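The structure is given below, and queries will be raised subsequently.
Of the protein chains in this complex, one is absent; all others appear in place.
Now for subunit A:
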Amino acid sequence: MIATRLRTVLAAVAVLAVLAVTGCADEPDAPPSAGDGISGELTVFAAASLRESFTRIGQDFESAHQGLKITFNFAGSSALAAQINQGAPADVFASAAPANMATVVDAGNAADEPVIFVRNQLVIAVPKGNPAGVTGLADLTKPDAKVAICAEQVPCGAAARKALDAAGVALTPVTLEQDVKGALNKVQLGEVDAALVYRTDARAAANDVDGVEFPESAGAINDYPIVVLTDAANPTAARAFVEFVRADTGRAVLTAAGFQAP
């Protein structure tokens, strides 16, 4: 009995030893970047409108730093700010509006001063081919036109209100959507004739919608701040990621998605 058990234990030790040896043997093959201390887990909370760009940038960042695993949490900026202030574990926060960043900074959860890394501008999203021939905000007030804009409580709605006021256009929308994707969906489904959305959203849905630029949107540009958080479990990787987003490779991905440089 005892002999059998001993043999089992010995076998297990042998297996572990082999694993340990192969593990050690692997080490010299590890990429040179392992020495820069950027590895482990990195959690990034980012605004929903950054989903496509940050997923790409995240993949590039991971391949530049072997041994690093990046996890994203994409949601509305206000929901993310609330989660961070309630103690959700995150290393980096990228917000679609300075107001939501301010609540995180005010709660003492930002390790550094937030920096603006991109800007986003409103366009008029219309069905593909622009059947109604919309050229500007004034076209949206035609009697039969059905228009969706975001509710003023969310950043895209605040920007829309600013742009409409700047243009002096009295627009009565049929709905005040809870987020920019909601407004965009209504155009894609053909339920409204136009919606005010970000240029990046219109570009991401280029198969179904066209984005019509209008001059008044210049007065309602949305700044996107990014920051490393106080409770970051991996501050080294967090700082490197913020740098990566602001450097040329990150900038190129963001510009291709329709964002503007700050």
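The rule we apply is simple: contacts are C-beta pairs under 8 Å (C-beta built on N, C-alpha and C of every residue); 3 or more make two chains touch, one makes a residue touch a chain; residues count from 1.
Definition applied: contacts and distances are computed from a predicted model.
Chain not shown in the complex: UniProt lists it as "Molybdenum transport system permease", one of "Molybdenum transport system permease", "ABC transporter ATP-binding protein", "Cytochrome c-type biogenesis protein CcmE" or "NADPH-dependent FMN reductase".
The chain omitted from view is touched by exactly one of A:N130, A:Q178, A:T230 or A:Q260, namely A:Q178.
Of the listed positions A:A107, A:A138, A:L189 or A:A256, the one in contact with the omitted chain in the full complex is A:L189. Contact between subunit A and the absent chain runs through residues 76, 78, 82, 146, 148, 151, 153-154, 173-178, 182, 185-186, 189-191.
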